[in-house]
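Missing here is one protein chain; the remaining ones are kept as they sit in the complex.
Lettered A, B and C in written order, each chain numbered from 1.
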Amino acid sequence: MTYLPVEKVFRVGIEHGAGYVGRELIGLLQQHPALMLATVGSRSMAGKMLSASHPALRGTTDLEFTASILPTSGDPDSNHPDSSRPDIDDLDIIVLCAAHGDGASQVATLLEHGFEGVIVDMSCDLRSGSVAAFEDRFSRPHPAANLLQEAVYGLPEIHTVEQGTRLIANPGCFATGIILALNPLNHIKLDGPVAVTAITGASGSGARHQATTHFPDRSGNMRAYNVFEHQHAREVNEHLDGDIAFSFVPVSGPWTRGIWGTALVNLSNSVSPEDVVAAFDHAYSGCPFVRLHKNSLPELHYSVGTPFCDIGIIQSGSQLVIGFALDNLLKGAASQAIQNINCAMGWDEKTGLIGSVASLAIATEEATL
Amino acid sequence: MTYLPVEKVFRVGIEHGAGYVGRELIGLLQQHPALMLATVGSRSMAGKMLSASHPALRGTTDLEFTASILPTSGDPDSNHPDSSRPDIDDLDIIVLCAAHGDGASQVATLLEHGFEGVIVDMSCDLRSGSVAAFEDRFSRPHPAANLLQEAVYGLPEIHTVEQGTRLIANPGCFATGIILALNPLNHIKLDGPVAVTAITGASGSGARHQATTHFPDRSGNMRAYNVFEHQHAREVNEHLDGDIAFSFVPVSGPWTRGIWGTALVNLSNSVSPEDVVAAFDHAYSGCPFVRLHKNSLPELHYSVGTPFCDIGIIQSGSQLVIGFALDNLLKGAASQAIQNINCAMGWDEKTGLIGSVASLAIATEEATL
Amino acid sequence: MTYLPVEKVFRVGIEHGAGYVGRELIGLLQQHPALMLATVGSRSMAGKMLSASHPALRGTTDLEFTASILPTSGDPDSNHPDSSRPDIDDLDIIVLCAAHGDGASQVATLLEHGFEGVIVDMSCDLRSGSVAAFEDRFSRPHPAANLLQEAVYGLPEIHTVEQGTRLIANPGCFATGIILALNPLNHIKLDGPVAVTAITGASGSGARHQATTHFPDRSGNMRAYNVFEHQHAREVNEHLDGDIAFSFVPVSGPWTRGIWGTALVNLSNSVSPEDVVAAFDHAYSGCPFVRLHKNSLPELHYSVGTPFCDIGIIQSGSQLVIGFALDNLLKGAASQAIQNINCAMGWDEKTGLIGSVASLAIATEEATL
Partner (left out) sequence: MTYLPVEKVFRVGIEHGAGYVGRELIGLLQQHPALMLATVGSRSMAGKMLSASHPALRGTTDLEFTASILPTSGDPDSNHPDSSRPDIDDLDIIVLCAAHGDGASQVATLLEHGFEGVIVDMSCDLRSGSVAAFEDRFSRPHPAANLLQEAVYGLPEIHTVEQGTRLIANPGCFATGIILALNPLNHIKLDGPVAVTAITGASGSGARHQATTHFPDRSGNMRAYNVFEHQHAREVNEHLDGDIAFSFVPVSGPWTRGIWGTALVNLSNSVSPEDVVAAFDHAYSGCPFVRLHKNSLPELHYSVGTPFCDIGIIQSGSQLVIGFALDNLLKGAASQAIQNINCAMGWDEKTGLIGSVASLAIATEEATL
């Protein structure tokens, strides 16, 4: 008999799990051999089945939402805890899907109450090393500036996420694509700024309807927004390995999932095609979640529903275009969180994301022969 | 030299013209040889260009929205009229695009102030001959019950809209399709109720975003609503020429414009295929806006962007399916209003809706030779 | 240490695996704890990576297509086998995704060459117990009429698929939805035929472009086809538990994945709402892949990407509507194949389709404490 070895199954809690990222996290956890979903918080859905907000999950889980998985704030040593809240000591990992601006204070609450597991914050609050990004955006002081240096920006292809990391700031979706597209250019001489146009699907706006997701206005339409001013441009600048000047036009596109973009580059005359290919090969040779396309640009469809970021390059003389495509809810959010958790736990970063379940058993069988 | 004869150009006002039906009306008026858009009211857009809410119209009109084209209610004899409001005596025709429940009182206001032109009310308020439909829906007394007998239900294929008609209740979009599909069955013996499933696009929900038009939930989705309880079922029942039992499942579909439906009929054994074809031929032989398809069902695309309702029939033994397709904003709303105005003015009902502008000149040329 | 017990990993081959159903099978096999993809045949893609036709799979498998996984036909005892073909003795299970009309002869070839594993035929060839269905459709003799009685129609909710079953005819996608929607009616008294309108996405037409999948003609369109003549109507009639008269209008809808339909039923006056609910409850109480919705109809979105068929019922007096929704590529094809394989192997039919991987390990842990 063959065995699929599982040393321990680790328990994961999700806060604010009624949205699109929550739904993707739940689905990914169902496929992970060493992680299990223990509890999901959502104020608006408290007491209802997960399937009440995620109907596609009906029949796969009987879990109900709790109002919040966080300890009652302000009174960590209370003798009268809210009995409906899960005990965070029973959780190994917590993923926070709060709104931007609310994540850092939730992290602080967890730490104040002694949570010792891994925390992944999906908000933008801890992505920058300085308070300026937060304070410029939200016009109020950063609620947990002391955590900025501790939080690791969880883009493993750029910065290694070490085993034992306890606080991870999960990157933005546009930022993930643009950083992965541009970072190899640090080793190439450019002439002038890079021109980035990137288009995102409507799931990027979240599960609540708004003017920009009204079907008659979204279907068959393209709409630029926050031109030259998108908050992810700042995030990209901070986390690129070097200085690369670029301008960024973010666009809303007529689909639900995925980001697709082009980065047009004017190369210095001294750069050869081989230099470009070498730079991208070098950057991503050991990266299972980046798929490199040489002399073609990726189609958006390739990446939707997958944990990959596809990067394609085409060069003609001094002109280079880099195309990139990723699923904003997966490599741009939920699967990147799992990838980061895998790294923090010291596992292969592909665990539960790439490869077949049965092959794990086969590998074990071979190892034990 | 040839002349396109125009006895007079008639002036049209639109109340609540910032929505989708208003936009279609404006576009149709631009193509009509004897009607011109004089003024458009919209509380939310007052003082702004029409193109502020209808960007596609920019460059085609310099008209601005006024807050309302209605006289100030409650004081018809005021010596101090609101100077920003247009004088209704300058208008020949007024189309009211108010929300359901608000149309009848606007009609009453116009009549109280002595408006003598043609009024088309797009709301449901005056579609029924009795107050029950209104009172059941809105749970309050009908504000102008005295008008119910005066208002003509403007579906010219079923009830003639006579020259001189002054008050027209424009039919609902689903009701238009279902009545046109089912009415010929009055002359055929059926066995059991007719089964109607009809699907509408997102423009049917109006220009404001809502949960049912959130792109990720609408795209690639089908969602039934108000099953067996849609208000248009009652409207259909009242305006069919006879009693036809039917059940109706209304559905939201993943497109912007158009209604497409099937009506499955179990015929009495004595009905021959010739009987069915004859009934539909007889019903629509003189109706330029109904296009009959024999032995095929219409595609939705055929009718979108046109003032037609397409009706198709396929029979197999005692089974008959009637397919119907129409543009909910045109034959289901705006072009039907123009068709009704044409009838009320005593013009050819096709005027400005079907046929080429140049051919009018040619017809005149031939007539005067 | 906890173990996920795997007695043996069974090897699966797919013939004609370059299409949409092949792609889904590959994805499902990657998630299955006891099945592994061993080989995939495709004449047109021979020698290329699986990702050449399934780009989303790039990075998850290094397998290449072989031309065919079938033994060379006509010479089962050849001493000079085609060395590029896999040895079918190395396979435990074979799924045939040939075109309709080609499946039965491929099954015959496998059996002639002594294949002793489980065969799932995705074509329509073996779905009927008589040769008429095949011969009427293809106008030629059935190539393997002797297999018709042996093949099991693989809709486990209706006919149990016993452990040890070796030949499974996988049902059609429309047929799956309609049978599951109508079969409970066998226990209810109806008055007149049931009216079925069902709409399918473009993936139902396969991976090759054709006139009916041209984007400008498919997007925002609805098109009925084969009205009253769809081959699945015959399949439904044969596999319903009793005689239920129905008419069927199949429709092409503007989306990629999923079937959504309504069945409108005129009940005998003696039928109570409780009777209807009881019939559906009874039919599907032990069926993990049917999700019953009482007093609502399912949205298409619920079922897309899942192995479930959603069934909803709403009754009003003698009128009943049954709504059904399923993913045509999953419950209508690939996941149903896996479900059937699970049954044939004697496993829980949910294995690899519902439930989390980690929970298997937990269950084991609890069992061994």
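FYI, a residue touches a chain if its C-beta (ideal position, glycine included) is under 8 Å from a C-beta of that chain, and two chains touch if they have at least 3 such contacts.
These numbers were taken from a predicted model, which means no experiment stands behind them.
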{"item": "Option touching the unshown chain, where A:A133, A:A279 or A:V304 are the choices", "value": "A:V304"}
{"item": "Candidates A:S44, A:Q149, A:Q210 or A:S247 - the one touching the absent chain", "value": "A:S247"}
{"item": "Full-complex contact with the absent chain, from A:G258, A:P288, A:P307 or A:G332", "value": "A:G258"}
{"item": "Absent-chain interface as seen on subunit A, which is shown", "value": "191-193, 195, 197, 199, 201, 217, 219-224, 227-229, 247, 249, 251, 253-258, 260, 262, 264, 266, 297, 299-301, 304, 314, 316, 319, 321, 323, 325"}
{"item": "For subunit C, the residues touching the chain missing from this view", "value": "20, 201-203, 207-211, 213-220, 254-256"}
{"item": "Where the missing chain touches subunit B, by residue", "value": "1-9, 29-37, 55-56, 58-60, 288-289, 291, 299, 301-306, 308, 352, 354-359, 361-362, 365"}
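The rule is short, and it goes like this: only the chains that are shown with their structure count from here on.
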{"item": "Chain whose Cα centroid lies at the greatest distance from that of subunit B", "value": "A"}
{"item": "Inter-copy rotation, subunit A to subunit C, in degrees (Cα atoms; steps of 5)", "value": "180"}
{"item": "Rounded Å distance, subunit A centre to subunit B centre (Cα mean)", "value": "48"}
{"item": "Chain centre separation (subunit A, subunit C; CA means) in Å", "value": "34"}
{"item": "Set of subunit A residues in contact with two or more other chains", "value": "none"}
